[in-house]
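With one protein chain held back, the other chains of the complex are shown just where they sit.
The letters A, B and C name the chains in turn, as written, and every chain counts its residues from 1.
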Amino acid sequence: MSVVLSPGSVEDAVAMLAEHAEAMPLAGGATLVAMRNAGLVEPTHLINLDCIAELRGIERDTTGGIRIGAMTRHCDTAACNDLTGSLLVLRRAAGMIANRVVRNMGTMGGSVANADPAADYLPALACCDAVLEVAGPEGRRKISIHDYVQGWYETALEQGEIITAITLPAPVAAPSAYRKIARVTGDYATASCAMALDPDGKGLRAAIGACGPGPLRDRDAEAVLRGRLDDPEAVLDFAACLAALADPLDDVRGSAEYRLRLIPRLITSVLSEIALQTEVA
Amino acid sequence: MSLVQPDPVFVGGSVGKSIAKPDNLEKVQGRAEYIADLYRPGMLHGAILASPHAHARIRGYDLTEALNAPGVVAIVTGDDVGDGRMGAFIKDEHAIARGKVLYVGEPVAAVAARTEQEARHACRLIKVDYEELPAVLSPEEGLADGAPVLHERLADYIKVFDAGSAGNLCSRTELSEGDVESAWADCDVIVEGEYTTQAQAHVSMEPCGALADVDANGRVTLWSANQSVFRVQANVCESLSLPMSKLRCLTPRVGAGFGNKMEAHIQPITVALALKAKRPVKLIMTREEDFEMVRARHPFRVRMKTGAKADGTLVARECEVLVDCGAFADDSPGVMGYSLLMCGGPYRIPNLKASGRLVYTNKLRFGAFRGFGNPQVLFAGEQQIDEIGDRLGLDPFAIRRKNMLREGDQWFVGPRIGSNGLALCLDAVEKAAKGPRADGSPRNFGLAVTAHISGLLGTGAIVRMLEDGTISLNTGATDIGQGSDTVLAQICAEELKMPFDQVAVASPDTDGSPYNWGTTASRVTYTTGRAVRAAAKQVVDQAMSHAAEMLECPIDDLELREGGRIGRRGANTDVTFAQISGRAHWAVGGPLVGSQTLVYDEPTHDPKRAIALGLPFPRIGVFSFAALGVDVDVDDTSGQVTVQEVWSAADVGRAINPRLVEVQLHGGFVQGLGYALYEEMVWDGARLANPSLMDYKVPTSRDVPDAIHTFIIEDPDPSGPFGAKGAGEIGLNAAAGAIANAVAKATGARHSHLPLTGERVLAGMLDSGTSSERSA
Amino acid sequence: MKIEGNFEVDHPRAEVWDKIRDPQVMGGCIPGCDSVEQVDDTSYRVKVSVKVGPIKAHFNLSVEVLEEDPPHTIVSRTSGEEGTRSSVVNSDNVVRLAETGTGGTRVDYIADVSVTGRLGKFGLGIFRKKADQLAEQFVVNFRDRLGVAQ
Partner (left out) sequence: MSKKILHSLNLNGEEVEVATPAGATLLETMREDLRILSAKRGCNQGVCGACTVLIDGKPVRACLTLTARCEGHAVQTMEGMGGDRVMATLQRHMVESGGVQCGFCTSGILISARELLEEDPAPSRAAVKTALSGNICRCTGYRTIVDAVCSAAEELAQ
């Protein structure tokens, strides 16, 4: 059984994590408590981040950028009216996590810290060029989402560090979308795709989820594709670049072969979905 | 405080009315008590240590550390349970692993401690010395020369039928009528294929559990989640070598079964713990244990060949199945035998041959699951019917109508068919599903038909008229949530012409209830209903005798009137059941009790017609029929199938409670949808790789069609109570077959492997050219 | 779960064989290996720690060399359990050494691994990826140990 400690500040939380070797930070609990119940983790201490005001809430900064406190629940992200246009993809991803009840519990910080390759936030955040704010024994720092995932369930977070917030550039008026292929509603992704169109409609940003340890994003290929969105060959070439980055699992949700096959199919179908949004708009 | 008004009182005429189940009220208020909700004074909690090996000899145990762990009171291992063995068809299973372990997850030891946490902790301190043995992980491996043998003493085990067991062959069954070999020459079209189906987990929302208590004389009382207190009693007593009189089995509310709770799960272990601890012990499985330790639907390999004349008349079918039994026989011989009886479908096929082999493997036992072998062979058979129709230009309805069995025909190997509403089922589905979708787009329609028996084995009912003229009904049938208590009370009330709410249903109790084989095989309404009606009739007859004396007239002049009264025909005077029962209790003749037991005894096999070897069920039952239509969409990106609309028509003889029949059809279809599209237990070597609801997915509310249209067809069966036949399984059987036929329509590709995952369907679309690869 | 792979080094087969049969060299190359203890000519006790995300496991393993055909083939069996006995690992391993045309050595390995118990409930695919990752790390470490070919 684990002792629950409830620090009131980020500094206290970091100190507690440093003090107890087998302590783990507890965000929403949706994953960590489930793992503990199954005996997969056995923390001596759980550092409850629920009482730290700094970790809550979604704010806009002076430049229009958005800061999402790490303890923001999925339900609040899914309902956040500030996440529009190019950031709508994040809102949509939040709304597809698990189910309504779990979305009342799980937090963005917890999900990102767990770095499950099949979870929904990472591809959406990669598509949004998010930056993570973290705090640890060595102080505070920022990590680009593109440098964050370093292996299977391995991240740039150092021992004792916690995520305090996720920051996003100011939204621009351009359509974005998230599509997840999953066996049933609420399952983790077999494969997913987050995509946002450039404001001028000539290029896109896209990230593929669940096809490698972290989201797949290829900014060079995006540059090559720019201006050629209506050329099906160019789009497939772009998808091939993302597929080349993939290192998919063979698991109960699908084979590696199926996941590779899905990458170009997701890119083309999400692109046409976005194009439709543009026409409607 | 009662928030919800009691159900409207129906006076007489209970049968055919959708009376709400009385247990619904406590369930919506969160007050229903399931096994995990029971507590006893001084009660301990149990936990189980599972085998990490697929096949190993147990050389010994070191319990020292575990016994000294905090809170631990008793530990049970194979050394504590004697040499008794249980099993429905072949007695091959100890209460807990003894001598050997035969699958990963098999219970090896169990601990009783003050708390569940302490019991689980102590389990991890038990040391078991194993000598690993080579394992058998598939039926093919099991049949290979030189394969490791799971049950060295198989020849000595008690078997209730001619199983033909040898080596790892648990049983074999061979059935045939006509002359298949020479019939192929008469066929103008022949289709042939090999099909595989996967293991499906029951996923009753309530995991299995049990609570045992021992009285001062050493007699045990056992509550458990079950589908039959009598099978629990038999299994516990056989495996622990207890006289049956020393064990009383009871049941709280049961959170569904689907076959999972029919034979034993952890009841024998719980009893062994309570006997050793001399205190009450409650053992509740985790979801993971429920996946790994109980049972599942059998994976089948089916080779099937069907031939027809150019006009569509079916001529011959041959079906050969290879069935993974898992480590213990459980209900497997029955499942395989039944699947072979069903492999011809509800068709006239003059030349039919079926054979099967059931092979022990070092995996979780497979056993009874709603459908009982029927969905597996139907997936093959109903696709072949469509393929023949396609080849001959006959639509799916036409080819089925042309060949379907009629009333009075004989089913494969012999049973005579009573009522048969299949034609009406087909009509209902065809009429309702005709034409395009509401938006004008064409349907991707798939059809399958099925039949299923209701019957099998012993049952009974005791109807007692209480002193005030109300009724106590005691049948021993466990209501697992499907509503059999309600249905049986309706039958009883109807026969007695009493208000439904004046019939109380006693909870099953091996001390007081008449024997009931179990809530399985779609049988309770049909078999137990017959007993209930007959027992109620006895009470009516007894009441008539009293009334004749009280009204001083011949019995023949009397009539039973609504509301529990007997009067003289043509006269207003009557006597009430209260008056009659009062007289019987206090003055004349003794209290009114009707009691009826019966066993289904129509033979399955007609030796003049067919050859049958190794038939596990010599007497099966009467036949229900159904037709199922589905309309599907296939996503071009992922290949994933979505069922848009469903038409499910079932001939249940007479719907005693139409709403409950409908819900059986809804629930059965959705469980079948999961089976058809994504549910699959996956093994990585010997290890079950997805024993959790995180990894094993069942349909959610968003994954099922809103438009499930049900059509209850009533072609009364002469032997059924008020004409009723079973409805529990028939809604599931045809789901995978109908969906596969619809997917073939939508994608141009036939599938021979279940489940029809997006991955498989997409591959089929790429092969058939209905979709193209999107690659640079 | 089968883990298969191969790699080539510039070193002659006899040298590679010696290193592979040296428990201290092997211990230093196995990622997460805390200690190696030789019990007799053909058996060893090994302690290994593995981490997958938040999940940590410490295994006590015994390695038994079942067949040896120097300098070609080595067949071994690894078995063991977590300290708390809640997971059990078994692995049948075959390593084959072949001479390349250029004086180097090609190493082929196959391991058939099973994990049951606590960790066995974890997703199927991630194990393989983790194992592949460990194998890659092993190759890097092994090359380091061999040093630059003479």
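The rule is short, and it goes like this: a residue touches a chain if its C-beta (ideal position, glycine included) is under 8 Å from a C-beta of that chain, and two chains touch if they have at least 3 such contacts.
Predicted, not measured: the structure shown is a model, and the values here were computed from it.
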Here the chain that is not shown touches A, B
Looking at the full complex, which residue from B:A199, B:M293, B:M336 or B:L660 touches the chain that isn't shown here? B:L660
For a quick check of understanding: of B:C170, B:I480, B:M498 or B:A534, which residue touches the chain that isn't displayed? B:I480
Options B:K434, B:K608 or B:R702, residue touching the unrepresented chain: B:R702
Go through chain A and note every residue touching the omitted chain. 1-4, 6, 26, 29-30, 33-34, 36-38, 46, 48, 50, 75, 98-102, 104-105, 185-186
In terms of residues, what is the contact footprint of the unshown chain on chain B? 1, 3-5, 7, 18, 20-21, 23-34, 36-37, 39, 70-71, 114-118, 121, 202-207, 253-256, 258, 284, 286-287, 480-483, 659-660, 662-663, 666-671, 692-694, 698, 700-702, 704, 706, 708
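The rule we apply is simple: only the chains that are shown with their structure count from here on.
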Could you classify the connectivity of these chains, where an edge means two chains touch, as line, ring, star, complete or other? complete
Among the chains, which is located farthest from chain B on the basis of C-alpha centroids? C
Can you check how far apart chain A and chain B are, centre to centre, with Cα atoms defining each centre and the answer in Å? 43
Let me have the rounded angstrom distance from the C-alpha centre of chain A over to the C-alpha centre of chain C, please. 35
Gap in Å, rounded to a whole number, between the CA centres of chain C and chain B: 48
List, in ascending order, every residue of chain B touching at least 2 other chains. 288, 682, 689-690, 692, 695
Where chain A touches two or more other chains at once, the residues are 38, 252
Interface residues, chain C side, partner chain A - complex: 52-56, 86, 118-119, 121-126, 128-130, 133
Residue ranges of chain A in contact with chain B within the complex: 1, 34, 38, 99, 181, 183-187, 190, 233, 236-237, 239-240, 252, 254-255, 258, 261-262, 264-266, 268-269
Footprint of chain C on chain B - complex, ascending: 50, 52-53, 104, 124-127, 132, 288, 682, 684-687, 689-692, 695
